[in-house]
Every structure is written in C-alpha cells, then in structure tokens.
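Contents: one structure, followed by commentary.
Let's turn to subunit A:
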Amino acid sequence: MTLQIQNLGRRVGQQWIVRQLNLQVDDGECVALVGPSGCGKSSTLRLIAGLDAVSEGEIFFDQTKVTHAMAAQRAVGMVFQSYALLPHLSVTANLELGLRVRGVRPSDRQQRIQAMLDLVQLQDRADVLPAQLSGGQRQRVALARALLRDPEVYLLDEPMSNLDAQLREELRPELRRLVLNRQKPVIHVTHDQHEAMAIADRIAVLHSGRIQQVATPAELYHHPETLFIAKFIGRPQINCLRPSNGVVCAVRPESLTFASEGIPCKLISREWLGSSQLLYLDSPQGPLRLSCSTAVDIPETIHVSWKASDEHHFDAASGIRLP
Partner candidate 1 sequence: MSTNIFLRRFFAGIFAVFICSALFGLAQARIVESVSILMAAPFADATQDLVNQFNKEYRGKINLRVIRGPLETEAMSDLAISSLLLGKAPFDVLLMDVTWLPKYAAAGWMVPLENNFNTQDVESLAKGAREGNSYNGHLYRWPLTSDMGLLYYRTDLMDRPPETPEDLVSVSQSLQKDQKVEWGYVWQGRQYEGLSCVYLEMIDGFGGDWLQPKSNQIGLNSKPGIEAAAWLQSLIDQGVSPKAVTNYAEPEALQSFKVGDAAFMRNWPYAWAELQKTDSAVKGNVGITTMVAKPGYSTATLGSWGLTVLKGSSHIDASIEAIRFLTSESSQKQLFQKYGYTPTMQNVFDDPQLLKESPILAEFGKAQQVVKPRPETPLYAQISDVLQRQLSGILTNEQSPQLGMNVAAVNTDQILISAGDRS
Partner candidate 2 sequence: MIALLLVPALLLLVVVFVGPLFRYAWLSFHADSVITGLIAISNGGANWLRLVQDQRYWQDLFQTLRFAGVSVGLELVLALLIALLLDQRWRGRDVVRTLALIPWALPTTVMALGWRWIFNTPYGPVDHLTKIIGLGSLNILGDPSLTWMATVWADVWKTTPFAALILLAGLQTIPGDLYEALRLEGGNALICLRRITLPLLRPYILLALLFRLAQAFGVFDLIQVLTGGGPASSTESIALYAYWNALRFLDFGYSATIIMASFILISLICVIAWIALQLIIPTHSKSRGAVSS
C-alpha cells in the first residue's frame, strides 16, 4: 500500500490551512509531520482521515482516489492526542464499539478483542473504565482500537504528547512493535523532534501550511533546506551569525571547537548536561552556543573556530539554503 498526496490544500474562509502539499508514504514507512503549533500538521492528518473536506488536490490509497470518500470508507487507523476513549465504557466496550458498528459477528469480536488485549498487555484491565487507567495504558487502548480497525494507513496525532518524558521513551519501542512493523504507511504528527527522529524514517517539516522539506532525519539535520528547518531541527539550537551581504551563516553548537586563534569569546553561562555541557558565549559575531564533552577543560581566554564545511549558508531574505 502506498499513500500518495498530490497538491493537497484546505481553505477555511479566506485562509489556507494547508496548501500545495505533496507527500508519498510507502508500505512500512513512517513519516513524521513536524512543525510549530498551527503549521497545519494536524489538519493534514484530518484531511487524510477524511474528517475534514479537501479544498484542492488529491489523496490516493494505492491507485484508489479517496479524496472525497467518507471517513469510514478509507480504512485508516487513527490515534488521537486525547485518545478519544468513551469515558462511560469499559476498555473492552470501547474496543468493541467499532467492531459492532462495522458489523463484526459477536463471537469474532470477543476473540479479536482478547487477542488485541493480549498484544497490548492489558488483559487484566479489560473491564476497567478509562478513568481508572494510567496515561500509558489509555494510549495502548487507543492504539489497540486503531489496530482492530485493520487499517490500510495509520495516522498518529501526537499520540504521546500527553505522557511524561520518561513514559514517552518507554513507549517508543512499543509503538514500533505494534504499528511500525505492520508494513503499512504510518504518518506520525508530533511537535517533539526527538520523537520524530527516533521513530520516523523520514520527517516532513511544515511551516504555515506548506511542507518545507521531506527527508531522513540525518539529511534534515545536516542539509536543512531552509533557515527555519535549521533552527527547528537540532537541540541545542543552531548558531546564526550576524548576516553579512544578505547571507546568514549558521553553525551547529557541536561543530564549534576551542582554538588558540579564532573568534574571541566571553563565557556567559554554562549548562551541565551529563554527557556534554553547553556553553553560552558572547562574541563579536553575536551570542554563540558551544556544545562539548564534559571532559574538555575550558581555557582561560576563549577563542572558538569551526570547519568551513560545517557552515550552512542561507539567503537572509528568503531563508533558502545557498549552495
């Protein structure tokens, strides 16, 4: 199965929420949609699910055009940020509702639900209300419901943003085991770039309703197409030097090294991060961030430099990468 999106757009009133969006997701591939709040990533997901009307462009599941098909006819498995579990129904009843609506025979339903509960390891929570579950358990119920749908496409809308950081990390392998190994296209919306880089094969960065770049995490990190992406991807954030002649030069903090010659800097503050440390410096070129090992000694007088190959150049006006 291949999910193909061509020139997709959605307009509300005079405002384009999503515009000229092109994307292809293959079987077993996971594409993360990232971007700041209001960039259109959730809207894109809703267009693919069929929850909102498409204003222009097309959506294909393989060769089938589903642009204007009903949501129910698209066979998408969606996990909502809020999990969208019915508060008055038990875990089993929540899972059963979809099967019932789709007309699955009662005996089959029980069997499939049992199997699914085994898979998500919630056998002992079957008769409990969602309110009595932990956040991670609720998320697994939501995943289970999407899996029971037997979907052609998985759509995950910030599935882990309501969980604490530790739980998120714990659940990533779970997500891989349950969803990513199913050999179906997966679209994963998140505002957490670490999550996106950890899970996704490719990342699409959205800004103001448009895709700025779709690439593997490494490519995105090393060859950001725009200044926006350079700033958005990678923490600590990339250093942007003062523009000169309409060009912005940007260097990642870990590319900066101490040197006997180079730009003279003054240490403002430092953050200790365990395996590394982050120095905040002031230089004639503007403030700089330098990331280095904690083993490194910081000299009395600081001079920093970097390799020319580590520089990224962007047009100051348009933010587009310069060769």
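How these were chosen: all candidates are chains of the complex that A comes from, given by their letters.
Quick note on the criterion: contacts are C-beta pairs under 8 Å (C-beta built on N, C-alpha and C of every residue); 3 or more make two chains touch, one makes a residue touch a chain; residues count from 1.
Predicted, not measured: the structure shown is a model, and the values here were computed from it.
Only one of these touches subunit A in the complex, so go through 1 or 2 and give me its number.
Looking at which candidate touches subunit A, I get 2.
Show me the residue ranges of subunit A that touch candidate 2 in the complex, using the header's touch definition.
49-51, 71-72, 74, 76, 78, 80-82, 84, 86-90, 92-93, 96-98, 100-102, 126-127, 129, 145, 149
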